[in-house]
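Here's a slice of the assembly, chains where they normally sit.
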Amino acid sequence: MSQPRPVDKADLPEHVRAVFDDICRTRDVPDVNNFWKHLARHPALLERTWGSLKEVMRPGALDLLTKEMLYLAVSVTNGCEYCTASHTAAARKAGMTEEMFGELLAVIGMANETNRLVNGLRVPVDPQFQTPGE
Amino acid sequence: MSQPRPVDKADLPEHVRAVFDDICRTRDVPDVNNFWKHLARHPALLERTWGSLKEVMRPGALDLLTKEMLYLAVSVTNGCEYCTASHTAAARKAGMTEEMFGELLAVIGMANETNRLVNGLRVPVDPQFQTPGE
């Protein structure tokens, strides 16, 4: 009783159920995560979000594992617990080992630290990082 | 005249100059970035930061390119301009192509978007993301 309820599958309009089916098929899972069930209360948002996510996370110049680890780095930095939990699982499924996870955390922690050292010291951008060839 | 001044190399104490030399040698560059020059006003902080960064960014279970892209994902999310500029350059040097950069941006943007959809919908963590095997 303590959370906004996700939409029940039986109550879903036809075209929303089609999104759920596409998520299950694309990810080869029997059911969608809570995220999609809650998002289903807003069908237009659900459809656009899934359409974008499917396109963005498709392996391309970057493979799926790299993309999932980047997603995790953002989610950890933002302090989004649900996103951290779900994308840690997704990264592991895509091949992230315990050792890789440890190094990922080290980089995330270090970047968050030096970002603030830079802010505190008000370091001006070096000329070589400003060239148009960037 | 409009920024806190970095420390001048000639004024550096012996052990700080040793850090600068190690940075140049490790990265194969003729001079250190503004970040290190500003940090040099606080020698203990400089030494510890370089010691940690050198260890964290050493290729291991994750290669250097992946680590630089993760660093960039954090810096872009935090809105640290200096860090974004310098780590974009570092990621390119480590092999990031224009196409990879485009996909990196897409993932960063998407993660920042869905992090907020999750916050707004207050989605509870799925049971399968809570198992101890995680």
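Per-chain residue numbering starts at 1, and chain names A and B are given in the order in which the chains are listed.
Please note the rule applied: a residue touches a chain if its C-beta (ideal position, glycine included) is under 8 Å from a C-beta of that chain, and two chains touch if they have at least 3 such contacts.
Fair warning: this is a prediction, and the values are worked out from it, not measured in the lab.
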{"item": "Number of identical chains in the entire complex, 2 depicted", "value": "6"}
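In this section, only the chains that are shown with their structure count from here on.
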{"item": "Inter-chain centre distance, subunit A versus subunit B - centres from mean C-alpha coordinates, in Å", "value": "20"}
{"item": "Footprint of subunit A on subunit B - complex, ascending", "value": "3-4, 33-35, 38-39, 41, 45, 49, 52-53, 56-57, 60-62, 66-67, 69-71, 73-75, 77-78, 80-83, 85-89, 92, 97, 99-100, 102-104, 106-108, 110-115, 117-119, 121-126, 128-130, 134"}
